[in-house]
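First the structure, in the form of structure tokens, and then the observations on it.
Excluded from the complex is one protein chain; the other protein chains are retained at their positions.
By letter and in written order, the chains are A and B; residue numbering begins at 1 in each of them.
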Amino acid sequence: MEFGTSGMLNEDGIHVDMDRLKKGEVNLGTSIMAINFKDGVILGADSRTTTGAYIANRVTDKLTQVHDTIWCCRSGSAADTQAVADMVHQNLGMYGIMNGRPPTTQTAAALFQELCYENKDRLSAGLIIAGWDERHGGQVYSIPLGGSLHKQSYAIGGSGSTYIYGYCDANWKEGMDEEAAVNFVKGALQEAIKWDGSSGGVIRMVVLTKKGANRHLYLPDTQYAVRHE
Amino acid sequence: MNHLPQSWGRPRDDIYGAYDHSYLQSNGPNQHTQSPIVTGTSVIALKFKDGVVIAADNLASYGSLARFTDVKRLRSFADSSIVGFGGDVSDMQYLDRLLSSLDTREAYCSSGHSLNAQNLHTYLAKVFYKRRSEFSPLWNQVLVAGLDAESKPFLASADLLGTTFSAPSLATGFGAHLAQPLLRKVAPDEDAVAKLSEEEAVQAVKESMKVLFYRDARSLDKYSIAVVTKAGIRLKEDEKLENQSWAFADKIRGYGTQVN
């Protein structure tokens, strides 16, 4: 399947991440991110799933748990990324049982990468892996389309991310406290939702620390101002 | 429903006729040929009398997007060679792991002998050729810098097709157009290499990196540079381009006759 590598929007305003979709395939035309902060990591995502210009799901959960404190953000084909996440989920579960210790974020990233790399010509999956463990603290890995693996202090992905490279670069600070970190993620995703037609709906977050996983939800009708309980 | 799982859930043959299996194409060649997605640009290298200088910037591009700015594209091998990678980053990472496993296999026999740059280059070229013959090429162009069996400076390239070259100076990608002419001026042949000092070689490579930053739209001003000699490897991965020339922009007004 042909697809451009220009990183530009093509004539129908669809980002390259979508060019690889099969006809009628459901796309997570998405804004996703994960960041490191003082006590761990935060994952964030919008909630829009589209088929072309139609919103197939307006309250999607793109934050997927693959182990107790290892999660991932999914972008690209919903089917592909769900299949990959399910396989890693199963594998990590086995790892924890067989080795008597929880897998590390590295383990998860390695498994994700192998699947994405070895099946690169069949998949359209842009993933961000974020996890917390006692030894390594919070870690963020990005696996873009070709299946390369990048360790980052924060990662952004999906079609909406192209609009927020500037925002994130300008506002990023290492070692933020939880409140500042949540606001950073929220601010970035708000901009992405604002400018990217393929992103929208609610903002979901997962905060991963030694206390475990903690979900946040922010709604558009309150300008994402208050955390929905 | 009959006893054949293959036909469960399918329209019954006796009512709808046999299923047209041509819709499930199972013959024809497997298509593995991909194209690069996250990519690194040029690698440049120059031999001098005692060794080789090699450099590559720290950028991994996603199309025109400067997506990752901390990607180190020079990899050392057996504390005696450097491989510089251009092209697809996921394939670079695969080769990195492949070389690590090669290194481990070499350590199985404690002969005290290790693979030199020439051996390493031969190995990589064969890997590239094998993969392109399987229609699943590793989308890279690499330079291998180090010493050969006689401990003389060694520099050679290999690419996704398995093509190899060796020369006093080499460059991949944009560097082949922009840097190679500059490097050739410094070291046109092996005689010139024999007279070239390390300082001169490093200087020439740094100048070339600067030109590449000026003119390659997929480049970055942060780069890695390594010097390989008999004494070993000196690898610096967080260099910044220095002494750039931009102030002359002040003298440029309009695009023709305009003076203010």
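As a convention for this text, a contact is a pair of C-beta atoms (placed from the backbone, for glycine too) under 8 Å apart; a residue touches a chain by one contact, two chains touch by 3 or more.
The rule is simple: contacts and distances are computed from a predicted model.
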"Proteasome subunit alpha type", "U6 snRNA-associated Sm-like protein LSm8", "Polyribonucleotide 5'-hydroxyl-kinase Clp1" or "Sedlin" - which is the UniProt name of the missing chain: "Proteasome subunit alpha type"
Displayed partners of the chain not shown (whole complex): A, B
Touching residue (missing chain; options A:Thr30, A:Thr64, A:Gln106 or A:Ser161): A:Gln106
Options B:Thr39, B:Gln93 or B:Ser208, residue touching the unrepresented chain: B:Gln93
Contact residue for the chain not shown (choose from B:Phe68, B:Phe154, B:Phe174 or B:Tyr223): B:Phe68
Given A:Thr30, A:Thr50 or A:Gln139, the one touching the chain that is not displayed: A:Gln139
Hidden-chain contact residue, picked from the options A:Ser47, A:Ser148, A:Thr162 or A:Gln190: A:Ser148
Touch residues of chain B, complete complex, unshown partner: 60, 68, 70-72, 89, 93-94, 96-97, 100-101, 103-104, 107-108, 110
Touching residues (missing chain, whole complex) on chain A: 36-41, 99, 106-107, 109-111, 113-114, 132, 134-141, 148-153, 174-175, 209-210
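We adopt the following convention: only the chains that are shown with their structure count from here on.
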Distance between chain centroids, defined by C-alpha means - chain A, chain B (Å): 29
Contact set on chain A toward chain B in their complex: 4-8, 16, 117, 120-121, 142, 144-150, 152, 162, 165
Footprint of chain A on chain B - complex, ascending: 31-39, 60-65, 67-68, 71, 88-94
